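One protein chain omitted, others in place.
Per-chain residue numbering starts at 1, and chain names A, B and C are given in the order in which the chains are listed.
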Amino acid sequence: MSKYKELKRQCYEANMHLPQLELVIYTFGNVSAVDRQEAVFAIKPSGVDYQQLKPEDIVIVDFDARVVEGRMRPSSDTKTHAFLYKAWERIGGICHTHSTYAVSWAQAQRDIPILGTTHADHFTQDVPCAPPMADELIQGDYEHMTGQQIIDCFAEKKLSYEEVEMVLLGNHGPFTWGKSAEKAVYNSKVLEELARMAYLTLQINPEAPRLKEALIRKHYDRKHGQNAYYGQEY
Amino acid sequence: MSKYKELKRQCYEANMHLPQLELVIYTFGNVSAVDRQEAVFAIKPSGVDYQQLKPEDIVIVDFDARVVEGRMRPSSDTKTHAFLYKAWERIGGICHTHSTYAVSWAQAQRDIPILGTTHADHFTQDVPCAPPMADELIQGDYEHMTGQQIIDCFAEKKLSYEEVEMVLLGNHGPFTWGKSAEKAVYNSKVLEELARMAYLTLQINPEAPRLKEALIRKHYDRKHGQNAYYGQEY
Amino acid sequence: MSKYKELKRQCYEANMHLPQLELVIYTFGNVSAVDRQEAVFAIKPSGVDYQQLKPEDIVIVDFDARVVEGRMRPSSDTKTHAFLYKAWERIGGICHTHSTYAVSWAQAQRDIPILGTTHADHFTQDVPCAPPMADELIQGDYEHMTGQQIIDCFAEKKLSYEEVEMVLLGNHGPFTWGKSAEKAVYNSKVLEELARMAYLTLQINPEAPRLKEALIRKHYDRKHGQNAYYGQEY
Partner (left out) sequence: MSKYKELKRQCYEANMHLPQLELVIYTFGNVSAVDRQEAVFAIKPSGVDYQQLKPEDIVIVDFDARVVEGRMRPSSDTKTHAFLYKAWERIGGICHTHSTYAVSWAQAQRDIPILGTTHADHFTQDVPCAPPMADELIQGDYEHMTGQQIIDCFAEKKLSYEEVEMVLLGNHGPFTWGKSAEKAVYNSKVLEELARMAYLTLQINPEAPRLKEALIRKHYDRKHGQNAYYGQEY
C-alpha cells in the first residue's frame, strides 16, 4: 500500500470541493497538498474530469516536479506548484481555478481593490494581479516561470505570502494557497466572492473609495491579530 | 436540561436558513433570537461553519453581551446585537450577513433607492446606508459602537425601526431585524433581492425615478396599513 | 366534493412551478386558471408561502372577483385577473411574478426591445411597459384599474393579446397570460429570459439594433404562422 494514501486523500477531497463550490467546470482547475517531511506533494492528474476523478489517480511528485508515484501524468501546472512549495516553506496546499469573476479581473489586468470588511476579514491588501510574462519566458519553461512571476510580483509589491494567500495571473486566472489544501480551496472561494463584490460595487459607484485604514486594521486584527477574539479556541 | 432549549432551537433554525437561502458562505453571518422576559438572547457561536453548527452550540448571552449559558464563544458581533435589543424594545430577532448585492451597495456607500412596488410592499423609505465610523470609535469598543452607529443613522434620517427593518453599514454589510429571528432572516433575503433589482434597474436606466408617492402608500398600506387586505386573518 | 377540483389542481400545479422555475421567492406571485363555462377562475390565496400551499387552499372566484368557493382570502391581485378574463375572452390562465430581470425593466420604465430570434420565436413586438397610473386611480379601486391600465396600454400600442402574451407594469412587475395557466407560467419564464438577454446585450453594445423585420417574420411564422413547421402535429 502507498505510504502517501492519506496525502492523496486530502488532495482528492480538496479537488472535489472545487466543482461543489462552483469554482470549476470540466477540468478547469487543480489542487495540491504537500508533505514537508517527505518533500513531495500530491496533485491532480492532467486533464481528468472531476466526475471521473478517483483518489488513486492523484499523482505524487517531488519539488522538482518529478513523478514519485502514480500512473498518470500530473497537472500541466505542476511546475508552478513545485516552484511555490520550494520558495514558500510554510504553505501546505495550493489551488488553481478558472473561476469566473477572478478570471475576469485577471483578464482586465487589474488588482482587486480592498473595498470592504469582507476583504479585510481575510487580509489587508488589494488582491495583486501579476502582469503577463515577457515573451521569451512564455516560450521557455513556462510553468516554472509562472511560479517565478508570482514570487516577483509579491517581492515588488512587498507582500507577505503568509498574509495575502492569493494572486491573479494577468490574462490567466487565480492561484491561492494556505496552511492546507483545504484552506487553499477556501481562499479560492473567498477570492471569487471578493471579485464579484468588487465588480458590483464599482458598477454601482465607480468612485467607491478604498476601505479606510482603521477598518482594515480592526477587521484584520480581530480575526488574525495578537489579541484576536474571532472564532473558537479549541 | 437547559431552560433555553426552545430559544436555542429557534436561533439554530433561523441560522441554518442563511446558507439555504444563499445569503452566506462559510461563516459569513449570524442570527440571534431574544427572550424578553429572561432578558437574554441566543446567538450563533463565533467562526463556526454552518455545516458543523449544532443546536447545542448556540450561546445564551444577556443584554450586556455576557455569556449566560454555553461552552462556546458567541459571535464577534454579539455586542452589536445586544445594543440593538436594549435600544429597540419591540424586536425579537436580528440577522447579519455578507450577502453579495447588499454588501456591494454598502461598499458603494449608497442608500438603496425605493424604485418599485416590491420595495414598497415592505416599507416606504430608501434602505439607509450608515456612513463608516470615526477612527477613534473603530479603535475603541467597535462592535458596541456599531450598534450606536445604526441607532444614530435611524435618528438622523428620522426612520422608525418598526417600519424599516434593515440597514447597510457602510463598507461592511447589512443588519436586519424583526418580530422574530425568522422574520429577520426573511428581511435579509428581501433586502438582497431589492439590492439586486435596484442594481439592475440603474444599469438599464441610470435616470430611473423614485417610485411615486401614491404607489408607495398604496402598496405599503394594503399590506401594513389599518385597512390592510393582503394575506390571511388567522 | 368540489366540482372545481380539477380547476384547483391545474391552478395549484401552475403556481408550484413558479418557485421551481426560480421566478418567485416567498409569496411574490400568483397564478390563476379559468373555467369559461362556469364563468369562474381559480387563484392562489393571498400571502401564502409556496412551501405551505396546498391544492385545497386555492380559491374560486367569479369575474367580479367575488369568492364562490374557498375558506381563504384570494390574492390581493384578484381584481386584475378578473378584469383581464372579462376583457379578453380567449385566455385561459394568468400569471404575475416579481421575477428579477422583468421587474428591473419595469422599474426602469422601459419596453424590452426585440433584439433577437429568441424573442421573435414568441412574438413580433417589443415587450410593452405600461406607465404608472394616475394618482387618483391608484387611490381608488387600484387592482381593478391595474387591469384597465393593461388594456389601455394594449389599445394605445395596437397590440393583440393573442400574440403578445405579456406586459410590464411600470415600477411594479410582469403579468403574463395564455391559453392555460401552464402557458401563462411558461410565458413568465420566457419573459424573464428575454429581459435578461436584452439587459446583457445592451451592456455589451448600447447601440445594438432592433432585430430586422425579415428575421422577425421568419422566426414568428415558422412557429406560429399559417405554414408553421416548428413542433409536432399531434
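One rule holds in what follows: a contact is a pair of C-beta atoms (placed from the backbone, for glycine too) under 8 Å apart; a residue touches a chain by one contact, two chains touch by 3 or more.
As the structure is a computational prediction, the values presented were derived from the model and not from experiment.
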Checklist outcome for this item: Contact partners of the omitted chain among those displayed are A, C
Item to check | Which of A:107, A:180 or A:205 contacts the chain that the document leaves out | outcome: A:107
Checklist entry - Which residue from A:2, A:76 or A:160 sits in contact with the chain not drawn here? => result A:76
Checklist outcome for this item: Touching the hidden chain, out of A:93, A:116 or A:173, is A:173
Checklist outcome for this item: Touch rule applied to chain A and the missing chain gives residues 25-26, 28, 45-48, 72-73, 76, 98, 100-101, 103-110, 132-133, 135, 138-139, 142, 171-173, 199, 202-203
Next on the checklist: Give me the chain C residues in contact with the hidden chain, please.
Outcome noted: 115-118, 186, 189-190, 193, 196-198, 200-201, 203-205, 208-209, 211-212, 214-215, 218, 222, 229-233
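The working rule: only the chains that are shown with their structure count from here on.
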Checklist entry - Not counting chain A, which chains belong to the same connected group? => result one piece
Checklist entry - So what angle, to the nearest 5 degrees, turns chain B so that its CA atoms land on those of chain C? => result 90
Checklist entry - Between chain B and chain C, what is the gap in Å from one C-alpha centre to the other? => result 33
Item to check | Intercentroid distance (Cα basis), chain C paired with chain A, Å | outcome: 46
Checklist outcome for this item: Within chain B, the set of residues that touch 2 or more other chains is 203
